[in-house]
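Presented below is the structure to which this report refers.
Every protein chain but one is kept in place in this view of the complex.
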Amino acid sequence: MVSNTKKVKAKDFDIVRSAEEKRELSFKDDICIGCGICEKICPVEAIELGDIGAIIRTGADEPKIKIDEDKCVLCGMCNVGCPVNALKLKIDDEPISDMDIYPHYISSAEIDDDTCVYCKSCETACPREAITIARDLPERSKLVTGEIEIDKEKCINCGICEEMCPADAIDMEHKLPTSDDPTVASDINVDKDKCVYCLICKKVCPVDAIKAVCRSCSYGVYDLKPEDAETKGSSFIDEEACVNCGWCQEICPVDAAKVEKPFKGELSIDTDKCQACGACVDICPCNVLSFPRPTKPGEIAEKISKDERYCIYCGACENVCPVDAIDVKRTEIKHTPTKSKSWEKKLESLKTKT
Amino acid sequence: MELKVNQDNCLGCGVCVVACPVNASISPEVAGGHGSKTTEVIMMVENGVIKIFSPEKCTKCGTCQLFCPTDAIWLE
Partner (left out) sequence: MCSYYTTIYIFCFFFLVTIYILYVVKCVFNTHGVQMPKHIISGLKYLAAVELIRQGKSQKEVAQMLDMNRSTVSHYLNGRNLSWNSIKIAKVITELCPRDFLTLTYALMQENARIVVKTCSKKEYKGTVKDSCIGCGLCADTCLMKAIVLNDLKAQIDSDWCCGCLMCGEACPTNSIEILEVKNGF
């Protein structure tokens, strides 16, 4: 008889069936958000969602889902249903996510490098740490020009200019005076790559040993090449970690990030039932929920606040809420077409019945 | 997973009783820091130590474990 084998690596596992073709389902616990969609979509009830609240909040040593390898038929519905690719089915080493015969969610997250100003807001805001912005700052020396010279004969090595320099461009080699060489410094130099020609050193020098002039000021900004002032860079979104929550799109000041979410829906919280235990806040993979802070002492803030712009309607909060105060409705599911009626039906079943 | 307690560690402070969202929805006065008026709640302090009354009501959200100062209540 054809049977499955299971390989467990810490909290991750692979289920394999090798016969006419090799089917391999792998689960990655660190990617899993504990939403329970796989449990809902599995046609043979082989998947059991763990106690996600306890697992995520108390760091329990347990995987977020369990799959009974004797029940699993390796059909791949959990792979297609998973909104974050924590479950991956490969058939003869080809991931079904690359096969057109399987339906897939229509979702994407992109940052347009031409529009991006590399402010890193999205990198900071991304709840999954999926974004990396690498930026090359322009060279300071190209943005300001001038001349500076220290008359070492006149210089009394007081060190005032070194202490005052806002750009740390002046470097003095301090030393203890000896009978052989009774000076307090052996040398003083200006690093012209660092100097911004602000002329503070010139103004503070007690013996007028510094001659400096700022050319940018007298010529204005026209002296600069605009391309020298440009910050260059590149953006990277880790597709494995990205959950298409929309934080990058909403926070981007120049509209460079575009996110397409697979689900549309509605998130409602019954604040009368809510006991503010924080389970949903801790579980939400998209930082949709938070506890508002009182603005002044003694003020009673709202129990919990939400911003649906970041919600992916995965339903993890609804599952974890101990007092049934959360209701997540999925009204639309965007996926590529499939000829299989049973797959179509299963994907439709993820919608909330109205 | 099961809710477990270690009465030897318990200080009887009742923080878990008050923090538990299920307790608060069963017996609203515990949300205000008051002791429960009913033994319908999941856990209560009795004779100075924590005691579990209705483990089947626990939804394993982990709130009690997060708040317990002495690790006397946990999910395992």
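We call the chains A and B, going by the order they appear; numbering starts again at 1 in every chain.
The working rule: contacts are C-beta pairs under 8 Å (C-beta built on N, C-alpha and C of every residue); 3 or more make two chains touch, one makes a residue touch a chain.
Since we're looking at a predicted model, the values are computed, not measured.
Put simply, the missing chain touches A once the whole complex is considered. Across A:Ala19, A:Leu176 or A:Ile300, the single residue that touches the chain missing here is A:Ala19. As for the chain not pictured, it touches chain A at residues 1-2, 17, 19-21, 23, 43-44, 73-77, 91, 101-102, 338-343, 346.
Assume only the chains that are shown with their structure count from here on.
Chain B has its Cα centroid 36 Å from the Cα centroid of chain A.
Listed in rising order, the residues of chain A touching chain B in the complex are 50-51, 53-54, 56-58, 60, 62, 273, 275-279, 320-323. The part of chain B that touches chain A in the complex is made up of residues 1, 19-22, 24-25, 31, 59-63, 65-66, 74-76.
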